[in-house]
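Let me begin by handing over the structure; questions about it come next.
Missing here: one protein chain of the complex. Every other protein chain is in place.
Going in written order, the chains are labelled A, B and C, and every chain counts its residues from 1.
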Amino acid sequence: MKLNKTQIHDINQKDLKSHESDFNYLSDKLTNKGLDVNSIVSKLKDFQVAIPSWALGAGGTRFGRFSFYGEPSSLEQKIDDIGVIHALTQTAGAVSLHIPWDIPSDYNAIKEKADALNIKFDAVNSNTFQDQKGAQETYKYGSLSNTSKAVREQAIQHNLDVINIGNKLGSKALTVWLADGSCFPGQNNFQTAFQNTQDSLIDIYKGLPDDWKMLVEYKPYEPNFYSTVIQDWGASLMLANGCGDKAYTLVDLGHHLPNSNIEQIVSILQLKGKLGGFHFNDSKYGDDDLTVGSIKPYALFLIFNELVYGMENNPQNPDLAWMIDASHNVKDPLEDLIQSLEAIQEAYAKALLINQADLKAAQLHHDVVKCQEILQDAYRTDVRALLQQARLDAGGALSPINAYRNLNVRNELITERGKNTVATGL
Amino acid sequence: MKLNKTQIHDINQKDLKSHESDFNYLSDKLTNKGLDVNSIVSKLKDFQVAIPSWALGAGGTRFGRFSFYGEPSSLEQKIDDIGVIHALTQTAGAVSLHIPWDIPSDYNAIKEKADALNIKFDAVNSNTFQDQKGAQETYKYGSLSNTSKAVREQAIQHNLDVINIGNKLGSKALTVWLADGSCFPGQNNFQTAFQNTQDSLIDIYKGLPDDWKMLVEYKPYEPNFYSTVIQDWGASLMLANGCGDKAYTLVDLGHHLPNSNIEQIVSILQLKGKLGGFHFNDSKYGDDDLTVGSIKPYALFLIFNELVYGMENNPQNPDLAWMIDASHNVKDPLEDLIQSLEAIQEAYAKALLINQADLKAAQLHHDVVKCQEILQDAYRTDVRALLQQARLDAGGALSPINAYRNLNVRNELITERGKNTVATGL
Amino acid sequence: MKLNKTQIHDINQKDLKSHESDFNYLSDKLTNKGLDVNSIVSKLKDFQVAIPSWALGAGGTRFGRFSFYGEPSSLEQKIDDIGVIHALTQTAGAVSLHIPWDIPSDYNAIKEKADALNIKFDAVNSNTFQDQKGAQETYKYGSLSNTSKAVREQAIQHNLDVINIGNKLGSKALTVWLADGSCFPGQNNFQTAFQNTQDSLIDIYKGLPDDWKMLVEYKPYEPNFYSTVIQDWGASLMLANGCGDKAYTLVDLGHHLPNSNIEQIVSILQLKGKLGGFHFNDSKYGDDDLTVGSIKPYALFLIFNELVYGMENNPQNPDLAWMIDASHNVKDPLEDLIQSLEAIQEAYAKALLINQADLKAAQLHHDVVKCQEILQDAYRTDVRALLQQARLDAGGALSPINAYRNLNVRNELITERGKNTVATGL
Partner (left out) sequence: MKLNKTQIHDINQKDLKSHESDFNYLSDKLTNKGLDVNSIVSKLKDFQVAIPSWALGAGGTRFGRFSFYGEPSSLEQKIDDIGVIHALTQTAGAVSLHIPWDIPSDYNAIKEKADALNIKFDAVNSNTFQDQKGAQETYKYGSLSNTSKAVREQAIQHNLDVINIGNKLGSKALTVWLADGSCFPGQNNFQTAFQNTQDSLIDIYKGLPDDWKMLVEYKPYEPNFYSTVIQDWGASLMLANGCGDKAYTLVDLGHHLPNSNIEQIVSILQLKGKLGGFHFNDSKYGDDDLTVGSIKPYALFLIFNELVYGMENNPQNPDLAWMIDASHNVKDPLEDLIQSLEAIQEAYAKALLINQADLKAAQLHHDVVKCQEILQDAYRTDVRALLQQARLDAGGALSPINAYRNLNVRNELITERGKNTVATGL
């Protein structure tokens, strides 16, 4: 299924007047405060977030998975789904492939399809946390960190294969999420595991094309429940530094211990020029992989405040690889992703409203009350009209969720694909 | 120092036009959605939050306290300070006394002063977590839960004294925050401590006037770091039930383990008709006692969603005793309280925007996406014009913080009181 | 595969002398302290823990599952496995069935097999967190709490069916673990969900035979990641009280928020006569389902201290239903269960060493140092010889793990069953 601009344009008509009134009202207010509304809208338009190829079907937990209808059963169909989201939101112009779940059978065909939908190939993801059918070695006790050289070599080669696949599609980054760790005290020697990981990453890094980045993800626990080799940003940064200039840390919002101050981590990584990628989601308890902004939207805003600051002040960082990394256990995956994209754009827009010069001045005067007022003034502003304007300019829907429903997308997909298809992934 | 209506009226003039435009815009939008704006503004006006008598000076930590200038050094001055806040915000029409820090010397004088400032005497608070000079018995190892009968009796008598003091001032509730617990495994017998607490509370309850409530607070840890006798809502409810119909649970937002779902606790307590009081603050790590809404404003909104629901659907509950329970370590206490009041009113206003009928319908259809859209639509609305209108109607300031600064309140207080006065309290 | 007493007896010979020396040394020391060693050993012998029928195969996470060899593929084989564990440890004399995974096809045959292995049928477990093939209604949005009457009725009927199955086998308790909850704010009305759950539980309770118990489990999160209907002991107790005298709370060690004081919960439930069952495991982050005692053995000891106290002082409680509820992701399930049983017995034995009279006296004198000394003296004692003696007396192995390995059990099972069998369960 493919949405065209006319469909979306037609759907927008009903709310256009109301939007214009909202936008004018807000635009005046912001202009009066000295903000450049056009520039903000333009930045929102430019901000594109990758959709991972595994996130288009229903998610589940170790206790099971409830089926969802009309899931994509091929990479082609997955890209179609992203096409739908992108047509509506104009924010999802990239796909992040997970290998081996989504190895293209016909590279040219896939590239053409993506191109037609205006979708780029962002970072490619390797998988050494599951055993593939027919694999020689098992990752049960680790992959890049394993004490067994044969296992490590298999895992390294897999990452090199992933680079190769990505290279054919125009990707420029490899994301390494390493689930390696241990479930019980004593199971692993921490130092050996760390050293093996460093060595393995260096071997992968050697195979990285010159214009690629390597993104090293961290996570404190799950699927290992006692220790994880790359448990926090400190470990990730150390390993990235051990590889070289093209290796960076990747922050996933759900991969932190309770009460972590994530915005500070983001800020310091940017200061050091080592923030390379970002996975969006939200959570209340652990790596819950909930819709972005559904639980702690203010924390997301604070993180975007740092990101905006870093994009302006820390040129030592590369363009970040943005991706949604959420799971869809009880919602239509496409609707869920649309809600996530909206929340990301909202947080970004609000962060762009912050008057950085005023904030700096208040900080210098230790005027803590004023600092808070500045942040809250931005956060309390209803920025939805800005997001709508950005989408409108780009040919998207004023309200992507409503348009999705009015256009009966899910029913169309079920008709096309049948009810009980299952997407590859978790 | 006392602010008069004219001062505030004059200060408002500058922003009046801009406010009217904002209010009209918002009012139209909400009215179009079927909301009764007048009713919302009226509810905001009615919503009054008590200021505790110990919160008008600088707070501190176990590592020390940084002084602040112009602190009130008598109960009279504390009520003056609340008068300032109430004049500006029209939301702080009550004081919650902490005994023995703030025992009135002249009851009539204090009542007249409070009356003149339109301030009521809300719940009175007892203190059995510190030893008072000359006390016969020590609370080092507990008070109401102590194995020593003499200690328990002293603590019971203190609570009865507090009721007596409150009674003379027109208070109608006693708040019992019991710090009792243990620092080490084995120190206490959990069952004995619980049973002693129940018996002591019953003795206090017996001394409660007919039209009073007893509010039983809970907290998982601090100042005891292994166990607390009333560690959670379950324990509090059990003890309240053990006392009788006039005993209720009091929820303090900071008194929960990491990741607690507080809104659910609030909801179930209301279902059972046992939510009696509420202490507002915010926190990132523990009982941090930060400004309300400064860390997790969306969680506050979700809690208000439940409170609004309960106020409409659970008549079995009493009118709640609302109070701010925050500490002011790096901000002017009065400014901090003004920011807290603003955040409370904001969350309340947003919760009032939720279309409960639509939400219920979406819940019945398991339309999870729609449920979220309904909540987020309310939350994303900029409601500040509603708050301003409510204040304006009541004679308060459009922007209390700006007015406070423009009126030079703190400098006046320093001139009046001197720099190095210290408020009683923590 | 079935182990016989002679095999075990023979294996024990090698270490018998060394054990006797250890036991005599320890026995003398404990006797000198006034302890009745025979009584302790006898209590250890009597302490039997149920093995759940789903815990005999490899576990996994939402990220996948690594296969393990020789898993049981029928209920008969599962009981055989428990038979092996029980023969070695003499502590696993019960099985806890999970329905519908393990519905017997021939009740008499199953009962005879269990009887021959000295295994009783403990609490039966219902499952309304997954959809079964061909089910009319889905539990995707809840079961006993669902707003749909049809779904609730299906879930109630399933529980009644489970009671019926258990009744034919001699079980005397139904364990209800309700995964119901929500993944997003607004998805559920907390009050409706709670009320529906209460009503559903009452309907199930009505079908409970007179000599049965209903055990209501609680859990803060997972598989739902925003709220769970029965989120803590307070909610469970409220629901149990709403059903009647035969309904109790069940504590699972992994089902708590970070830093919870579980021993206090256990103690208060016993005080109220409402502790009905206990699920053992260990965890570092969440419901990690690790081997009992592998992460926080001192916490387990403190819990046993309360359990021992309760068994002596709170006759209002029923005999507890003890069960291991752990997952085996990287270990041989049978070895893992043996390690868990050892840790349980160890904690129990150490708790039995505590001189309760001395502890009470120290508590009365607020001698906190002494209280700690008493607990630590018990905990620091090496009690393994007591456990060995208890096993020896009962015909078990001095070292169950070593015996299991020396007897080549896993290889035998693989030979019998083939490599790639898969046990039902998660």
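The rule we apply is simple: a residue touches a chain if its C-beta (ideal position, glycine included) is under 8 Å from a C-beta of that chain, and two chains touch if they have at least 3 such contacts.
Because the structure is a prediction, the values reported are computed rather than measured.
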item	value
Touching partners, among the displayed chains, of the absent chain	A, B, C
Residue of A:Gln48, A:Asn125, A:Gln154 or A:Asn188 touching the missing chain in the full complex	A:Asn188
Sole residue of B:Leu290, B:Leu359 or B:Ala378 that reaches the chain not shown, by the stated touch rule	B:Leu290
Contact with the hidden chain (one of C:Ser96, C:Asn125, C:Thr291 or C:Ser327)	C:Thr291
Touch residues of chain B, complete complex, unshown partner	59-64, 66, 129-131, 138-141, 179, 183-185, 187, 220-223, 225-226, 258, 283-286, 288-291, 294-295, 329-331, 426
Touching residues on chain C - with respect to the absent chain	22, 25, 29, 258-259, 261, 284-285, 291, 293-299, 330-332, 335-336, 339, 346, 366, 368-369, 372-373, 376, 379-382, 384, 401
Touching residues on chain A - with respect to the absent chain	140-141, 147, 182-192, 194-195, 220-221, 226-227, 231-235, 237-238, 257-261, 263-264, 267-268, 270-272, 302, 305-306, 309, 313-314, 359-360, 362-364, 366, 368, 371-372, 374-375
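Heads up, the rule we're going with is that only the chains that are shown with their structure count from here on.
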item	value
Centre-to-centre distance between chain C and chain A (centres being mean Cα positions), rounded to whole Å	40
Centroid spacing, where centroids are CA-atom means, of chain B and chain C in whole angstrom	42
Overlap residues in chain B, where contacts from two or more other chains coincide	258-259, 261, 366, 368, 372
